[in-house]
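The other protein chains are all here in position, but one chain of the complex has been omitted.
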Amino acid sequence: MLYREAGDFKTSYRDDGQTFPIRLDRWAYYAALAVAFLIVPFIINDYWANAVFVPFLIYAIAALGLNILTGYAGQVSLGTGGFMAVGAYAVYKLMTSFPEINIVIHILLAGGITAIVGMLFGLPSLRIKGFYLAVATLAAQFFLVWLFNKVPWFYNYSASGQINAPERTILGFAVTGPATSAPAKYLICLVFAFALAWVARNLTRGMSGRKWMAIRDMDIAAEIIGVNPLTAKLSAFAVSSFFVGIAGALLFSVYLGAAEVGEAFGINKSFLVLFMIIIGGLGSIFGSFAGAAFMVLLPVLLKNLLVGGLGWPTDLAAHIELMIVGALIVFFLIAEPHGLARLWALTKEKLRLWPFPH
Amino acid sequence: MGGNLMDQMFFAAEVLLNGLMTGVMYALVALGFVLIFKASGVFNYAQGVLALFAALTLVGIQQGQVPFAHMINAMFGTHIEHFGWTVPSVLAILLTGAVMVLLAFLIEKLVLQHLIGQAPIILFMATIGLAYFLEGLGDVMWGADIKNLDVGLPQGISETIETATAEWFGYGFFIDRLDIWATLIAALLVAALVGFAQYTKQGRAMRAVADDHQAALSVGISLRFIWVMVWSIAGFVALVAGVMWGTKSGVQFSLSLIALKALPVLMLGGFTSIPGAIVGGLVIGVGEKLFEFFVGPMIGGATENWFAYVLALLFLVFRPQGLFGERIIERV
Amino acid sequence: DLVVPNMSYRTGAYGANGTQYADGFNDYFTLLNERDGGIGGEKIQVPECETAYNTEKGVECYEATKDTGALIYNPLSTGITYQLIPKVAVDKKVLYTPGYGRTSGKNGKVFEWVFNAPANYWDGASVAIKYLLDENGGDLSGKKIALVYHNSAYGKEPIRTLQGLAEKHGFSLSEIPIDAPGQEQKSQWLQIRRDRPDYVIMYGWGVMNQAAIQEAANIRFPMENFIGIWWSGSEVDVMPVGAKADGYKALTFHGVGKDYPVYDELQEYVIDPGKASQGGEHVGSVLYSRGMYAALVISEAIRKAQELAGVSEITPEQLRDGFEQLDITPERLEELGLPDFGPEIKLSCDNHGGSGMARMQQWDAEAKAWNLISEFTEPDQEIIAPLIAEDSEAYAKEAGITPRDC
Amino acid sequence: MNQQTEITADGRQIGGTLMEMKNITLRFGGVEAIKNISFDIREGEIRAIIGPNGAGKSSMLNVISGFYVPQEGEVWFKGQRRGPMKPYQVARLGIARTFQNIALFDGMTVLDNIMTGRLNRMRAGFLSQALWWGAAEREEIENRERVERVIDFLEIQNIRKTPVGRLPYGLKKRVELARALAAEPQILLLDEPMAGMNVEEKEDMSRFVLDVNDEFGTTIALIEHDMGVVMDLSDRVVVMDYGRKIGDGTPDEVRNNQEVIDAYLGVAHD
Partner (left out) sequence: MFDAENSETLLEVNNIEVIYNHVILVLKGVSLAVPKGGITALLGGNGAGKTTTLKAISNLLASERGEVTKGSILYRGEKVAARNPAELVTRGVIQVMEGRHCFEHLTVEENLLTGAYTRRDGAAAIKRDLEMVYEYFPRLRERRKSQAGYTSGGEQQMTAMGRALMSRPEMILLDEPSMGLAPQLVEQIFEIVKAVNEGEGVTFLLAEQNTNVALRYAHYGYILENGRVVMDGPAAALRENPDVKEFYLGMSDEGRKSFRDVRSYRRRKRWLA
């Protein structure tokens, strides 16, 4: 038995409610945190930051957000791209209108603004359910993109409608703008991802989380036992959009530095994030990270393998990459419909019994 | 001044009419969705890509392209492109139909079979995976360049209608001949499909499967057969949509994006209703054209992408299952 | 070796267009390598990286190649260009965006690392209007012109220029946006059918182009009065429409067809030995020529840089200097096997965009060929120059750049 | 109207009218599921509703819990007419229930399911929950203690952390009861709590129902098809048939009512 919990007893309800009740898990978690905060920043370079770590962390935040809405509250949304755009444009307007205020506050405010917009578009969820709702959220996606493209105020009347992130600093280190160093980018995203994951964990283990899950699992019954569907659904939309808005703000300001709404926040973004949570695992915080890692890393790996390793022409590689990504998605869904998180949990369950089969 | 007003009205009528026709084109794509949703509860995102794949295959067969030529050339340094023959349209369509059946068979065998009883969202995701795969496959098989699709469907303004209306009303209406054909074909398709679903044994079995997979299995309905059948039909509908849209704007990647235009149509018509797809298509087509035309200029245009969705959304707020969708049975 | 990455896109919605451009770009460098052993004795490496016209993948490509000694980038995407403009200033890489990108990149005082010669979007708009002025005996007053544009940063670029020109020349301008991908343009073209503008100018890309040309044909809009920017004027845009596209016009800033000596050499050194990019399927097409032309300008700048620096293995800084002193004269073009292929390109520290000259081409559907129908024409700098100054100043302010002295 | 407090044979106290249904009529399209039915529920009693399938029993429960809104009639609770209310508002009045086709939250563990029963008693603000600071954590632990008591009571300690989806039917029913009990309701509505159970399990369940009624004085309204259970447990029985009320009274009265025998029991039950 490699993985044991025998001897790991809880003596209070507080201990019993902690995030990693099993000691081994707790250690693994602390070790991962230590590596992420204390080691990676010193060895990261531009390529790793920009191609892997920063997008991974930002998408993990977005995935967390969508997972709260879809995985926990059961409301499928395809409007993630649009909400990310709200975050991006909000932070852009805030950055350029109040340059003297710290960027962290801007990013948080951008999340707040997105939360409000999210609630607005969440209103139909009271009537519309299932795939009808999913498709209805596309209205948000397309409308928001159109709005940011159309109203010049949002992009400060620039000729082409592109927005550019000016340089902003935290403690004297640039975190946005072209001069940002790789560790700075990485760290700000890491701090946000870490803090938000913690918040998500808190919300989902408490009463809010239970209300969301109740609505997800059986909305009528939830209402009859006392869950107010209005507040439960709207709060899910709000929290989810808050996360997604922050992800959008970071994506634009820290990662891309410049963005054009239709291109950076198009419908593909919505699907990408949805993929992440499904591959990672609906209703799982760990799954959001796992899914984001998978979807960010896979194309990079495949590209390096097919073009760099095998020397195939780029277009052939790109097409085959599409096929492989598609096939892998299907494969994963077949192998474990509940995502990487469940796969991991099952592995642990098996390890616990190992070497016995049942 | 009066004449001007009349002109305005005629023009509005013209926009409306063209909206109807465009709606039919959307409905063609939506129909495939409905079929698959009805029979398996699967929200098939890959329907658009299926249309692209069908159109690519059709052109490829028609022009005697060597499948996977690019890959073969890249691997073996050869220079093959074409077999050097062309295939008549009708035969090519039949062959493509056969390919679509084969594809349906493979999809069932490799994907759906393993996902029986999973949550709808999982199935939905699987179809997105499928969409990626087919998109890549289509490109690898037939190349990513823009292709011309010509199966002899006429295109361009119908001059008969233009001159006739010019004589009657003093205003020549613009109607695209392709749209007229699309309307005819769509009407035929819908009539056939409705008859099939409602009045045949297999159609009933298909609806049974949609309601309850396990129960369907328990009465001896072979899910595999029903799914292969439905996906084949959907593949055929995709082929029709692919031919129409391919004739209209060439066969290339963006063809798969028409799926996005079909979604609001579905919402409005109801995911499970074949006539709903048509009616939804008409409402969306007319709605978005009129809106773009009358309101669009005031708010900067390019409203078509979102307006259809907002229209469908508003509509759903009042009727959550769409116009003709099955009422959602809510009991505890 | 000199590294010139080719950020290409051969997949996705614009893959059909990107493929041809990328082939031309690759093949010209292959030619130099095969025929001359590179430039100044240095072989050119052209690692290709697929962006799928997607900004994030573009960033990934940039980051993946920038530490491999890359000198210069040419992403063929306005979106990615905007992404890279701030980055290249920090990493000190040259960004070359012929005929696309940020128009005000022309201002070398602000955009030290960006070059967009020989022409930009605003030049295109102005040249198109000049062409129409010529056709109408110098007077466009009272005429109606419609701009059909890709509803994105790229498509919106010419609006201000055209508005300025409309005011100056007294024509009326109506703007008709088309959302990507743009397969369905019925209502827009019905509107055009009703409004009967005298001319339609199009800034499109991808499937939008052919859909527009198809719709124009459907409503029997006279093709001679329909003018596309250079990104709306390649074979892939007109071929699907067939015979009805005959007479459609588009701008270009380089020659068309295979009637140039350089193609013989390409045949000999690149295509026949089987070294052509992707089998040489597209040699001679408009977009292929454009990719090749971009490669040519880059190689000339490299040559100049080597000459100035006195070393063959140059740095990006030296390449920038090479660009700033670049002078591709008609004679030089002739030497390169492309007589009269492009306008003279003479750049300086403050002018990174050249003269902005462009010419008109017209589609002959029967011969399936583009024909040049006008000479290189200068744009109306009176309108454009202030706009460029204004836009680059705004950028300088936003990004905290103090313009260089030149 | 208010009845006198009574003491039953086995020493339980039954108070005045707690809830009263007055002339309820409920229609679905053309179907009249409930036709002008009135009855009352007294504080502390166990009130059974019986009737053939499709009689409208569950619909009646749904009316009480506010899920169906009757076209006609009034619901009185604690001497006051209940205005139009959403189901979750009704729940807050202290009415909890179980469902005929188990309506547990399959994706959650047993413990979380039962904790949802307490959601109306947890008031911690959103921020506090997000930061797991102050009220949120305190409340969580307080309520957890109460829930643990319910868990002990129903003897389901060993499945606390199991996701309910995996549980066998009987245990699910028990968890559902636990969830309802956790809300510490005034009235507990049970829709066929013993369907699909064998005698042994029915005995267990009966014991729980009786104990709840006994120990907490909870009023119980119960739908059940097992006549043994109904006759043994309930103080009074309402009989419905095709939406009509055909009988109302003590078990003995009901079981000897010829109309009830014809419509429902089939044969006279012992």
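Quick notes on this structure:
We call the chains A, B, C and D, going by the order they appear; numbering starts again at 1 in every chain.
In the analysis below, contacts are C-beta pairs under 8 Å (C-beta built on N, C-alpha and C of every residue); 3 or more make two chains touch, one makes a residue touch a chain.
Quantities reported herein were computed from a predicted structural model and do not represent experimental measurements.
Note on the chain not shown: across the whole complex it touches A, B, D.
Only one residue in the set B:V194, B:L217 or B:L290 touches the chain that does not appear here, and it is B:L217. Summarising the interface, chain A meets the missing chain with residues 346, 349-350, 353, 358. One chain of the complex is left out; on chain D, the residues touching it are 10, 28, 31, 51-55, 100-101, 166-171, 192, 195-204, 206-207, 210, 225-229, 232-233, 264-267, 269-270.
Not every partner is drawn; the one left out touches chain B at residues 116-117, 201, 204-205, 207-208, 210-222, 224-225, 272, 326, 329, 331.
In the analysis below, only the chains that are shown with their structure count from here on.
Put simply, the chain nearest the middle, going by average C-alpha positions, is A.
The distance from the centre of chain A to the centre of chain B, each centre being the mean of the chain's C-alpha atoms, comes to 32 Å. Chain B and chain D have centres, each the mean of its CA atoms, that are 50 Å apart. Our note on geometry: chain C versus chain D, Cα centroid distance of 74 Å, whole angstroms. The set of chain A residues that touch two or more partner chains comprises 146, 149, 220-221, 224, 313, 315, 319, 322.
The set of chain D residues touching two or more other chains comprises 67, 99, 103.
Pairs of chains meeting the touch criterion: A-B, A-C, A-D, B-C, B-D. The part of chain A that touches chain D in the complex is made up of residues 13-14, 17, 199, 202-203, 206-208, 210-211, 213-214, 216-218, 220-229, 235, 283. Interface residues of chain B, counted against chain D in their complex, comprise 332.
Taken together, the chain A residues at the contact with chain C in this complex read 45-47, 50-51, 55, 96, 146, 149, 158-162, 164, 166-167, 177-179, 255-260, 262-264, 299-300, 303, 307, 313-315, 317-319, 322.
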